[in-house]
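Before I ask anything, let me first share the structure, which is written out below as structure tokens.
For this view, one protein chain was removed and the others were kept in their places.
This part shows subunit A:
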């Protein structure tokens, strides 16, 4: 399991993904290889996939600390904690100064499970921004 096998699978799907979303993959090489997955029509909010020794991490950036209305920050945190469990298969996190939603999968996951995770994560990401827009500048 690596980002290239994931890219291969998503690339071959074309219009036939189980959720109807169309994926475009761009591998980015670095210390840790990352796969940028763009979803057609949602290119502004890509998902970044990396594969480690024991898990597959799918991360979608939500917003930066600078976009948060500082007086509503605590309220935003509470909402995030409250939504964390109801939000299917994804959770909130913060990396550096950016808030993200992410999903972590076992390295033994099937390609179909990865595909579902990516679709769900993208849907969650859109919904979260829509839902939490009041906390943002």
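Some points to look at:
As a working rule, a residue touches a chain if its C-beta (ideal position, glycine included) is under 8 Å from a C-beta of that chain, and two chains touch if they have at least 3 such contacts; residues count from 1.
Please note the rule applied: contacts and distances are computed from a predicted model.
Taking the options "FAD binding domain-containing protein", "Sugar ABC transporter permease", "PspA/IM30 family protein" or "Phosphonate C-P lyase system protein PhnK" in turn, only "PspA/IM30 family protein" matches the UniProt protein name of the chain that is not displayed. The residue from A:2, A:17, A:36 or A:109 that touches the chain not shown here is A:36. Residues of subunit A in touch with the missing chain: 28-34, 36, 41-42, 44-45, 48, 50, 52-55, 57, 59, 61-64, 67, 95-96, 126, 129-130, 133, 136-137.
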